[in-house]
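The structure that follows is given in the form of structure tokens.
Apart from one protein chain that is not included, each protein chain of the complex appears where it belongs.
Going by the order they are written in, the chains are A, B and C; count residues from 1 in each one.
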Amino acid sequence: MEKILAQAVLKGQEVTKDGHVATYIPELAKGNPSDVGLCLMDLDGNVQVKGSFDKLFTMQSITKVITLLLALEDLGQEEVFRHVHMEPTGDPFNSIMSFEVKNPEKPFNPMINAGAMVVTSLIHGDSKEEKIKRILDFTSLLTGKEKTFFDQEVYLSEKETGHRNRSLGYFMKSTGIMKGEVEDTLDLYFMQCAMLGNCVDIATIGAVLSSNGIHPLTKERVIKKEHARIVKTIMTTCGMYDASGEFAVSCGIPAKSGVGGGVLGAVPGRYGIGVFGPALDAKGNSIAGIKILEKLSKDLDLTIF
Amino acid sequence: MEKILAQAVLKGQEVTKDGHVATYIPELAKGNPSDVGLCLMDLDGNVQVKGSFDKLFTMQSITKVITLLLALEDLGQEEVFRHVHMEPTGDPFNSIMSFEVKNPEKPFNPMINAGAMVVTSLIHGDSKEEKIKRILDFTSLLTGKEKTFFDQEVYLSEKETGHRNRSLGYFMKSTGIMKGEVEDTLDLYFMQCAMLGNCVDIATIGAVLSSNGIHPLTKERVIKKEHARIVKTIMTTCGMYDASGEFAVSCGIPAKSGVGGGVLGAVPGRYGIGVFGPALDAKGNSIAGIKILEKLSKDLDLTIF
Amino acid sequence: MEKILAQAVLKGQEVTKDGHVATYIPELAKGNPSDVGLCLMDLDGNVQVKGSFDKLFTMQSITKVITLLLALEDLGQEEVFRHVHMEPTGDPFNSIMSFEVKNPEKPFNPMINAGAMVVTSLIHGDSKEEKIKRILDFTSLLTGKEKTFFDQEVYLSEKETGHRNRSLGYFMKSTGIMKGEVEDTLDLYFMQCAMLGNCVDIATIGAVLSSNGIHPLTKERVIKKEHARIVKTIMTTCGMYDASGEFAVSCGIPAKSGVGGGVLGAVPGRYGIGVFGPALDAKGNSIAGIKILEKLSKDLDLTIF
Partner (left out) sequence: MEKILAQAVLKGQEVTKDGHVATYIPELAKGNPSDVGLCLMDLDGNVQVKGSFDKLFTMQSITKVITLLLALEDLGQEEVFRHVHMEPTGDPFNSIMSFEVKNPEKPFNPMINAGAMVVTSLIHGDSKEEKIKRILDFTSLLTGKEKTFFDQEVYLSEKETGHRNRSLGYFMKSTGIMKGEVEDTLDLYFMQCAMLGNCVDIATIGAVLSSNGIHPLTKERVIKKEHARIVKTIMTTCGMYDASGEFAVSCGIPAKSGVGGGVLGAVPGRYGIGVFGPALDAKGNSIAGIKILEKLSKDLDLTIF
């Protein structure tokens, strides 16, 4: 096992030179493209780690998994999916045209920006401050950390430059899809994207999903079984941006990536996996992360198919 | 002539029952759908008027003609059209999808909302206050009125509910098409849309265009000949929303409509025409206004083709 | 088990009244909307059957699975996916706009019409006749039948009325995506869609996939393990038209439906399932078929997630 992990990380390191760190959020451009980290956690909480496994990064789109889980726990499956659909889409994550072309009553799925913003707007809380506190606390519950932080500079960087998301938000406001103050929801959304984690943290979240909601460290149920199953399914069909279909074929592990370079994997009944590598491919996925997960899937026979 | 005008207005009144006042801006929903007014001004400033010719209404999209003229006077033809194209589009006035599909470097034309917002953002002025003052003063120059007002309630109504325009603005900000603060430009845009005028006012602006820039009342040149020609051309190809092509065939008069119910017509070398009728057709044009202009075009042979 | 199946079929029968038989192919409109059939086959070839399990129907889009398997066997994974991508898309199965908007070098996936036509055009064979013979023979190999037939009337009906597919074909020809004679490929495509099967046949194909390529009746390997895995994955992400995401959440079984009313399910390592019910929902999936599969998934815990 030790050798398999080492080889996988090596494979990952080899491809980092073909990727590029995200630049559309100015703060992210400062990432080190040759960083690679890995954490594999079994359902008893045993971990194996490699490389920059404890380096903190902003979890970005990986947090779409967290807020979807929290919304499901807050409102239940039926109510959440009254506001967002669960269909994969061939469009890029920040696409707005399908809203005009198809005039849908809800965004395609919770893994694209539009859907994630709607999900975030559903989180319970009397104020923006309470909502972000609840998101941070729920993240800590999942990762088993005492506290979760967000990177203030990345948050402000996104807030200042996130005009495409702002445009999406106001479009959904104009059609009635999004309720409440758009700027408040954007603020929450930018904060959640800037939440910090490392490979161990996201492997832990993955393990929670893999065990259908039982925390690997405390053995306590932290989310409903049904919600874990739903989220793993949506990760499979929509989790890797518009490369989700290809990733399902090449790897077959429910996973969610973020432009900060992290990838969260959840192998049902077996492992949670956290990978980190800020050099991204053209679709916005960690180039090393994908390579490592493919290698592990093959060597450890992790595919669900 | 008197009889021709009376018959045209009668024709217009007959169709008002088939239209509906705009409702997407709550304040506009209060308009009286059976109102019809007309003013025909020759290039010496002689007017003939009918019906509610002196009733004030918000000029809405008609002001796209005014700010385009002001921008042309401020920056010149070349600079203005570095920021906005002049092609008609089959898309609705508030369409956003073509920005994503075609990734253009500038909006299609100054008569759709996206283009008009960009044009407004170009108006000279050190502050938002100075810019709106310059727009109001320039409007007064064109109409020959001492002062121009805007309807505070309509302005606030649009500001509060204009999320589709806000989405358009932030989309253009995200692609670099729009410079400066989006909310400031939106504010100016909503104010300009709420500017008040009556049939005589818009007939006067039409007469300025028809005479290639000489004001019919003062005989002074108020805009460059070339700018008058450009604006009349763009009115012909793009002035009546996505019914511009049909209106060119049925009427053949350079014209611009607004959802407040006004239509400004400019018959080159002959007349300025102002029509008012807040009952709109499905494309957002005054249903009586179109009928009246078609009737006048036929009876007075006003087509440019 | 017997009781579970009976209850599932009952559930399916209850909802047939909410669906409608396909009408866009005139011959299909003759289907009996209240028909429901089921066959569950384990990997040793043991079957349990219910209702109209032996009624023949045209397999329609289910044949996309068959030709994809044959193309994979003929050309190998790498070559096939040089001509078609494997990404789910939120667009309808006969969508053409994404070709113009995104100008892709290949169709999104083999489960939409455009992708399936390209896959069909890849099948080895020196003539159209040889190709259709190879498709029919391969289908027989999978189903374990001596011969496979296609419904001549349905084939001609589609050939005469399938202008949207013809449009797709010529579009791909114009961009170079499709090689060879468009009409020949269309002919093959319409023939394959008209191939006849019953619930047992498609359950058998499902069992081949579930066992990773070993035929449940002969215990012989009929397709490569890797190809079975790929096809199950693509069925999961793209198999149920633009309801694939929702079906993955509600059911979690790799499946492919056809407008003839059949649904092929493949539960990895456990069962092949064939369901039939020609009353379709709005997305084109068998309304009873979906209900039955959801019920079975829940009662027999068949989800892969």
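Here is the rule we go by: a contact is a pair of C-beta atoms (placed from the backbone, for glycine too) under 8 Å apart; a residue touches a chain by one contact, two chains touch by 3 or more.
Computed from a prediction, not measured in an experiment: that's the story for all the values here.
Partner chains of the missing chain, restricted to those shown and counted over the full complex, are B, C. For the options B:H85, B:K159 or B:R270, the residue in contact with the chain missing from this view is B:H85. Here the missing chain is touched by one residue of C:T23, C:S174 or C:T218, and it is C:S174. Checked against the full complex, the candidates B:K128, B:K159 or B:R229 give a single residue touching the omitted chain, namely B:R229.
Residues of chain B in contact with the chain left out of this view: 85-91, 97-98, 101-102, 108-109, 229-230, 232-234, 236-238, 242-246, 248-249, 252, 254, 268, 303-305. One chain is missing from the display, and on chain C it is touched by residues 95-97, 100-101, 163-164, 166-171, 173-174, 182.
Following the convention adopted for this analysis, only the chains that are shown with their structure count from here on.
Averaging Cα coordinates per chain places chain A and chain C 32 Å apart.
Averaged C-alpha coordinates put the centre of chain A at 47 Å from the centre of chain B. Centroids built from CA atoms put chain C at 55 Å from chain B.
Shared interface positions of chain B, defined as residues touching 2 or more other chains, are 101.
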